[in-house]
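The chains shown are only part of the set, and none of them has been moved.
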Amino acid sequence: MVPENVVSFQPAGTHLDQSAPDHIDLLLDDGLRGFRLEVRRFLRSAVPEDLRERVDRGLPSSKSEIVALQRALNERGWGAPSWPEEHGGTGWTPMQQFLFNYELGANAAPPLPPFGTGMVGPVIYTFGSREQKDFYLPRIRSGEDWWCQGFSESGAGSDLASLSTRAEDAGDHFLVNGEKTWTTHALCADRIFCLVRTSKEERKQDGFTCLVFDMDLPGIEVRPILGIDGSHSLNSIHFKDVEVPRSGLVGDMGKGWGYARFLLQNEGIGLTCTGRSRRQLARLKTYADRAMMQGASGRPSPSFLTEVARVDAELTALEVCEIRMRSHGPNPAAASMLKVRGSEMQQHLTALLVDSVGHGGVAFGPVPHESDHAETAGVMQDYLHSRRLSMFGTTNEIHRDIIARTVLG
Amino acid sequence: MPGTFLDHLAPSEDIRRLTDAAAGFVADRKVRLRSETAGSDLSEWSGIAQLGWLGVCVGEGDGGLNRPLREACALARLCGEALVTMPYIGSSIVAATLLSYVPRRALVETLLSGIAAGNRIVTVSAQSDGLPNGTDVRVQAEERGARLLLRGRVAACEYSDATTDVILGLDAPGGERLLVRLPTHRKGLSAYPYRAVDGRPLAALVLKEVEVEPDEVIAEGATADAALERAGHVASAALCHELTGALDEICKRTVEHLKEPRQFGRALSEFQVLRHRAADMHMDFEMVSSMADLASFAAETMDEPRRQLLKARYVATCHGRRIGEAAIQMHGCRGMSDETAIGHYVKRVLYIGAAFGGAWTALDLLDAEGEASG
């Protein structure tokens, strides 16, 4: 007989199914514990088991799965919890916001794209016209519209001031020409929030305007970029004489720079992802205990278990830090700190997940079930995918600059 | 009603009153940081006494204030900021807590009211991984009539000329744990003083046929274990806060140093590498500070706070040293001089880390607990 010490794949984070209080519960009162349980119960029914498992393994979720979750959340009144109540927000306390985000990650909900609810929505309800608010905001909350964000251009890196995609004012419409790149979700987005140059000014930052428009306008071509993780979430967008209706103008002409900065300030919020990290840590322990790693004795690696204990302590510090900082209200340095440490924690966990499967880390893409490595396939994609976390939107280098500015001037 | 962690974070009126009243004392201490005079500087002790801190963990019946742990920890944090070298935390927080958890009797009441009144300074020494210097006790007891006879030694305990009483944890002839009180002038008990890295006075104790009266055995067996465990939890939380106070000063002083105009005609704060290091230092500080809050919350409210306290000790020890090293490096040669304050603060951080037994110890204990609980 072939030795069959392979156990079937155990969905990680199973312990979170139970309602035994964990270390987060110990920080709460009965009211918040009840709220947390309510969110968790909702998510356990809204996210199918097989989707949770794929999310755990770092495999991509489909647009329709994500839209289904967003719709369900919206029906529950949780489509955009952090928005002002007049625009469909929840009026939750910072602690409730934290718990909601935490449970999304801790229950392996598919990652909700930040572009609509987190980034474009706030710009529209803060600077947009009555018509824009009435039309776009409900569609963002319901998941009906997917957004992408047309900021980056090839060669401009994080330096938005050197963008060159331009829009000519042609009266009832703008004529847009140029290229955007590294645009996440452009291929499946319904709308775009686009930063364009409308005039040349002395100061490089002046002369920008924000436009919102549909991605199916004539003259828009999206070309997917293959990522190092094998995914196609990145794209370049090419605009050739695209006629954008004047109704797509956000706020005032020439003030786009300010709106774009406002948008990016909201980027860090929610990116700590401590709930997801906690679940990844649980998965890590499961893998390590399965002795996929070749310890000197065939037992789980002692050095690795020490590292797991270390990361557990660091993650607890991050969780508590997040609770403390969010309870103090919005603060750019705090948002940057949580973004930096949260992204580094997630990246480190994906690296440890690769390590935890030992030789299984060699695999990439689909692995036939005849290989033991089939069960743990995905860890390397997830690791490579997570590299983006310190880079996209605002890089961790710039976040450190921001923190230094608040500390040192 | 302890409330949530967020309630714990919000400073109460009482904490504010205590810390506000101490502002002058703390500011004065910061100005005249002198590790050389530490320990014998009894004026410092009377300064603390005047602030009304001594009875913070003593019940009202014994002349104390009976404040919740979070308030005691706020004072511990000030001890870190002001580099108090007298054994305030060891006596008024740790020993007082221990004494509140043993059966009440005349001696215990005397000690508690003495602590609150400022005429007793009590040091606790026992094998316990939560207590500072908790592996350093090797004392054996044998029965001699109604009395116990102790022999052995203690490698390190907080101890100065002003210390009046020692509470020792040791194993009874039958193997169970005992807590005994010894006055420091007891025949056969000798103290050999030395200095900790942060200048605080320590001593090795040697016990040669030291007699213990029956009423000096203040707890036995499970009661002794529980009191020691509780004292250890409180000590861990208080030291995390003390360390946070010192780190806060380190961060502030490093920022000031970086902002001064200096080499190459520029302030050091213009160098991006140092700016990022300052950013990392502040992030590390936030982590330690968060874990200190968690530690006091856990010790105050949780039935089984041990795992949270070990995590807090690990983060405080590990990040604390990293912050200290970065601060000295960014201070350049000045950081190497004992004439600037930064080194004194770093030494306080190092003392607490070593008193905890170091970061590796905490990791090992966490790992072992993780296996047990997983």
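We call the chains A and B, going by the order they appear; numbering starts again at 1 in every chain.
The criterion applied here is as follows: a contact is a pair of C-beta atoms (placed from the backbone, for glycine too) under 8 Å apart; a residue touches a chain by one contact, two chains touch by 3 or more.
Just so you know, these numbers come straight off a predicted model, no measurement behind them.
Peer 1: Write down the full complex's copy numbers per chain kind, following the labels used for the displayed chains.
Peer 2: Whole-complex stoichiometry, label by label: A x2, B x2.
As a working rule, only the chains that are shown with their structure count from here on.
Peer 1: For chain A and chain B, let me know how many angstrom lie between their CA-based centres, rounded off.
Peer 2: 42
Peer 1: Quick one: which bits of chain B touch chain A in the complex? Just the residue numbers, please.
Peer 2: Going by the criterion above, the answer is residues 3-6, 9, 255, 258-259, 269, 272, 275-276, 278-280, 282-283, 286-291, 293-294, 297-298, 301-302, 307-308, 310-311, 314-315, 362-364, 366-367, 370-371, 374.
Peer 1: Which chain A residues qualify as touching chain B in the complex?
Peer 2: So the residues of chain A touching chain B come out as 23, 26-29, 32, 95, 285, 289, 305-306, 308-310, 312-314, 316-318, 320-321, 323-325, 327, 337, 340-341, 397, 400-401, 403-404, 407-409.
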